[in-house]
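Please read the structure below before turning to the comments.
Complex shown without one protein chain; remaining protein chains in place.
Take a look at subunit A:
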Amino acid sequence: MAQRIDVKDLNIYYGDFRAVADVEMSVEPRSVTAFIGPSGCGKSTFLRTLNRMHEVIPGARVEGRVEIDGVDLYAPDVDPVAVRRQIGMVFQRPNPFPTMSIADNVLAGVRLNNRRISKGDAQDLVEQSLRGANLWNEVKDRLDRPGSGLSGGQQQRLCIARAIAVKPQVLLMDEPCSALDPISTLAIEDLISELKADYTIVIVTHNMQQAARVSDRTAFFNLAGQGQPGKLVEVDDTSVIFSAPREQATEDYISGRFG
């Protein structure tokens, strides 16, 4: 299920503005890769190119290659909708559909892929996904209530359940804990550690302790100045980045000297 990602010579634009320049990196399957860097350096933008969500913004476009197990996502015959069905995404702010019940939220993606799902299968899938997101015990008695009635941390785990219900190959997380309290954050981090057995996970975070705690590899992004494109400075094993980075900029950032 989990697959590797190879990014080759990727440039990302908003209209004429080049937001991210010349990214070249690989993401290993069944691992957690963290993107860190100062605000505006393009790490979220880069994350959104991995499931072709970048291009839903008017004027946004991408040059270069993103390969999932050798298949270029940006090849002309690739349907972005199909890409997004295989690469799940969790957003910064929890966004379960408030017009749907908890169970329907979990099934939202499955219903898009495969309209006919028997009631029993649906129930099993809801339970399995919610257990996978460590949320089952908290919501099993109110599956038909709206998802917006949950706490922020529960909502975010519901979003993770929704994303893993379709059994994606890759799970992208865009600062999934930045709107959550420390206890909910811990719950999500534990969940990430469990999920990496089955999924390739890429997580953007502003919290360097979080990157150090959950990730196997860390990529540091930086930008030279306002109006300049963001660049990938270095990517390495997390232990190396946080102990002996090759670049001075990385060391300055992780030691809190700037950013």
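Here is the rule we go by: a contact is a pair of C-beta atoms (placed from the backbone, for glycine too) under 8 Å apart; a residue touches a chain by one contact, two chains touch by 3 or more; residues count from 1.
The definition used in the following text is that contacts and distances are computed from a predicted model.
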**Prompt:** So which of "Cell division protein FtsA", "Phosphate transport system permease protein", "Probable membrane transporter protein" or "Anti-anti-sigma regulatory factor (Antagonist of anti-sigma factor)" is the UniProt name of the chain that got left out?
**Reply:** "Phosphate transport system permease protein"
**Complete:** Filtering A:V20, A:A34 or A:M53 for touch with the omitted chain leaves A:M53
**Request:** Looking beyond the chains shown, say which of A:S31, A:N95, A:Q123 or A:N207 touches the absent one.
**Result:** A:N95
**Complete:** Listed in rising order, the subunit A residues that touch the chain left out are 51, 53, 56, 58, 81-86, 88-89, 91, 93, 95-101, 108-109, 112-113, 145-146, 148-149, 159, 162-163, 166
